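The complex appears here without one of its protein chains, the remainder shown in place.
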Amino acid sequence: MRQEFPRLNVKTRGAGLYDVTAEVEAWVHEQGIEAGLLTLFLRHTSASLTVQENADPDVLRDLEDFFRRVVPERHGLYRHGAEGADDMPAHIRSALTLTSLGVPVRHARVMLGTWQAIYVFEHRAGSFTRSLDLHLIGD
Amino acid sequence: MRQEFPRLNVKTRGAGLYDVTAEVEAWVHEQGIEAGLLTLFLRHTSASLTVQENADPDVLRDLEDFFRRVVPERHGLYRHGAEGADDMPAHIRSALTLTSLGVPVRHARVMLGTWQAIYVFEHRAGSFTRSLDLHLIGD
Partner (left out) sequence: MRQEFPRLNVKTRGAGLYDVTAEVEAWVHEQGIEAGLLTLFLRHTSASLTVQENADPDVLRDLEDFFRRVVPERHGLYRHGAEGADDMPAHIRSALTLTSLGVPVRHARVMLGTWQAIYVFEHRAGSFTRSLDLHLIGD
């Protein structure tokens, strides 16, 4: 049984969904671990993880619209504003989605469904480098 | 340390919560792995996982009502509609709940709380066979 621990740096340029599937899959494939468990952990509280459809980009836009509607960026709605008007909505949107994700690995491949992609969901307006820790255990 | 990887096929007939606890527990018990970690991963983006109360069925109905209210199926609200009016709300409801779930295993049993059950939360109207991958590591 082996373990591997890389960190991916995901550069974001504004709110939106950034597909990290190809990079994650390539890394898993290189490790030569045939069977195991992959855990992704995002080390932030104003960005998050989600698994969504990889086919129609309108799905991603509709998803962003939903979060803007349900968690609005509105003056006077939040106490916490020191880091910018987009910061508190970003924390709430993160709480509603995922910080960590576990996915089985077989034949040295991440066992996603056909239509699934893994996204870093950036909730803030600026440009950031987000740390995504991967952990793979298996043999 | 061993690993096991079955796939459960969960048949759904319309939106709602489908209790998979008994099937998952039976499979874990059969493996003869005394102590370990069970990961459940649902290979879809219009159905999801949730852990909810197993006692009063009204809890499940209220939960469904909530998601219908907060993520309505309404004409003109979404761009993505090619797969049916229930598809985009299904993606959003999936993003708000879980795609994967980790649960400790001891004495060859899934360590759920007394009132907890594991549900596949089907968000679409039709009939589907949903692939639920299990991964058990332990000894």
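We just call them A and B in the order they show up, numbering each chain from 1.
Keep in mind that, in the parts below, a residue touches a chain if its C-beta (ideal position, glycine included) is under 8 Å from a C-beta of that chain, and two chains touch if they have at least 3 such contacts.
Keep in mind that this is a model prediction, so the values were computed, not measured.
For the chain left out of this panel, the touching residue among B:98, B:120 or B:134 is B:98.
Listed by residue number, the positions of chain B touching the unshown chain are 1, 35-37, 50-53, 56, 58-59, 61-63, 65-66, 70, 96-98, 101-104, 106, 111-116, 137-139.
Residues of chain A that touch the chain left out of the display are 1, 3, 5, 37, 39, 41, 43-45, 70-71, 78-80, 82, 88, 91-92, 94-96, 98-102, 131, 133-135, 137.
Definition applied: only the chains that are shown with their structure count from here on.
One finds 20 Å separating the Cα centroids of chain A and chain B.
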